[in-house]
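Excluded from the complex is one protein chain; the other protein chains are retained at their positions.
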């Protein structure tokens, strides 16, 4: 199995073979002979050369496609992709060509819409306020430009990933 | 569904119907309307008339066919059977007609055999010693009689449920 | 003593109160919203009554339904926890009118302290210094602008009716006041059903230090020492300590005396907290507000004094005298609490609702976790994202930090983001270890983190192992189309229950 892992902005090539608890893996040019056990749901115990790595593997949040791995105090955010397949295209249209989408990061309720369609905004300007878990969060414009789309109305419920505003 | 539940030597008739979280059950002549949820593996949350019963359902030990249910500080050992099917025959031959089997209750090692085949024993006499988990346990005769079968030798490994001695 | 108590709350504080009830041989009665039918506080109670749909205005804030449930269950008293109706005098009066005991202070004391402007006046009258500012709700933006100009920026906007950082905004200059005023009013309205806000002068390098007080119905007043609560984000505490590492026994004794004076002035009964702002520069202290309830951070006081504050709340409400005098109280060692929130510390502490897929709690010496969730539980969008309080104790602050670091590394919450990773960085931070604390701590901490090269702390072999573990997990998934889960464990009949439920959809169970 060959994979590419992206982590903190750097890509790592991964090759991996396994036979029972024995795993042979090469990350970039580093070769590891490992004993790997799935000991609890989401918990992989890896041992290599006497060292123990108890890897607690979980999802990152719903809006993200990375895997989160915790080893002791260290947390790694890893995005895996198969180099044989086409690379993921960037999320459709987002951030492309001077357009910036403001997405709901979690389910919540729009309590106030500050801008109107067609308004000129500066980067950092408050666009709208979304309440979730009893906290009101100001959503700010990621860039300066014009509000070309506005899909939020006060009182509306939004889901994670909904496009709320597009600034161009 | 109709079942018979044996608990502390008493049999209880059980009738049970469910529809989603709603369960209607009759135990003997007591009728319950219940909300039941499987909230964690082995944990059933039952609510009836305001009362909450967090039932922690587990196996009893390997050598037993009862289900163990813990509610707070109370533990119930329950053997369920389907009255439409033939009743379980008593474990083959055990305790029947003046014969008594001595079974290994857990995996272990025979460290000493005290009796020989054909020996006369009193109820409570030590028959053999089995070691498990670093403790030596004397297995005693459940009745007075003659040792008619002896399947244990010193040093042998035994599994839970193995017949070690038969006294008649 | 009561035989049965209804707990008008949810989450970790409801669980905490259930534990105190159990220890007192009192039957705990839970209430819950539709979103909480399988919540931990329901599981652990003897009885549980559905209040209504998920939104708290339709459930946990429904005074009528809560009292109906109490009457139906035969409970003799109601514990409000904190948040929701805990500081609502109307609720306390309704409970009393129904012939039940409210486990909390008298409604008059709640009302006096519930309005921050009245509380400021009462504190001044009792001889406790207050931060300069208005004592009146601001009727309009214009008046807010005028008051702020008179005090001089920076100023602090605060909700008159509430606490917990909700409706609170620091305003650095006049350009910010319009937006801040609107947001503070709106948050105050949402959180406390009262949009009134007022203004105070911001204090220089402020530390937030509070005094735990306790009073009984026999006229006894004691204080249980201070708590340092300066580490805050969005004006909400995230780490609390007892005692304060400010290490100024005189100052803390003065605050203790002032706190008791304020409590006496309010004819207070039960557990309460008097919050002070202390300037780390001048060592002057100012009365901020009195919280007429148990605090989230009560465990650190419990760990250092050995006194169970919730148990004491219940026995005092039942009419017993305090089980200790001021002279009995001894402070031993140092305790630190971390509030484990379902929030993403790497994304400005945005709430992170969702299902908790794995949960491993730290165990062992001098570690205490007061949680309200379990593996499989859903953290919903409807309520405060606090899922647990992790508290540790040590003979010294250094020992407590050692223990906290160890406990945080053991702690795992899978499926949602939490503030645990943030705390893991804090306990390794030199400024935290040196106890250079004030309410600007987190802002400075974030700057320090941003300035440090990210590669510095990374163990490259651990990173490679993490990549391999992620690949093993993904590979395994790619080979199955079935989402069922299993373990090393052998087949056992009762483990399959949930699987069937899942296949049929959640309505079965």
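Each chain carries a letter (A, B and C) given by its place in the written order, and its residues are counted from 1.
Assume contacts are C-beta pairs under 8 Å (C-beta built on N, C-alpha and C of every residue); 3 or more make two chains touch, one makes a residue touch a chain.
Quantities reported herein were computed from a predicted structural model and do not represent experimental measurements.
Looking at the complex as a whole, the chain kept out of the display touches A, B, C.
Between the chain not shown and the residues B:73, B:116 or B:153, the one that touches is B:73.
Here the missing chain is touched by one residue of C:80, C:162 or C:376, and it is C:376. Set against the missing chain, the residues C:275, C:302, C:344 or C:438 yield one that touches it, C:302. Although one chain is not shown, part of chain A still touches it, namely residues 18, 20-21, 35-45, 47, 50-52, 54, 57-59, 67. Against the chain not displayed here, chain C makes contact via residues 15-16, 19-20, 22-25, 38, 44, 299, 302, 306-308, 330, 332-333, 355, 357, 361, 363-371, 375-376, 393, 395, 399, 402-403, 405-406, 409-410, 415, 472-474, 476-477, 479-480, 482-503, 506, 509.
In the full complex, chain B contacts the hidden chain through residues 1, 3, 5, 7-8, 12, 14, 16, 18, 23, 25, 27, 30, 32, 34, 36, 38-44, 46, 48, 51, 53, 55-62, 67, 69-76, 78, 80, 105-108, 111-112, 126, 129, 131-138.
What we mean here is this: only the chains that are shown with their structure count from here on.
Averaged Cα coordinates give chain B a centre that lies 47 Å from the centre of chain C. A straight line joining the Cα centres of chain A and chain B is 51 Å long.
Touching of two or more other chains is recorded for no residue of chain C.
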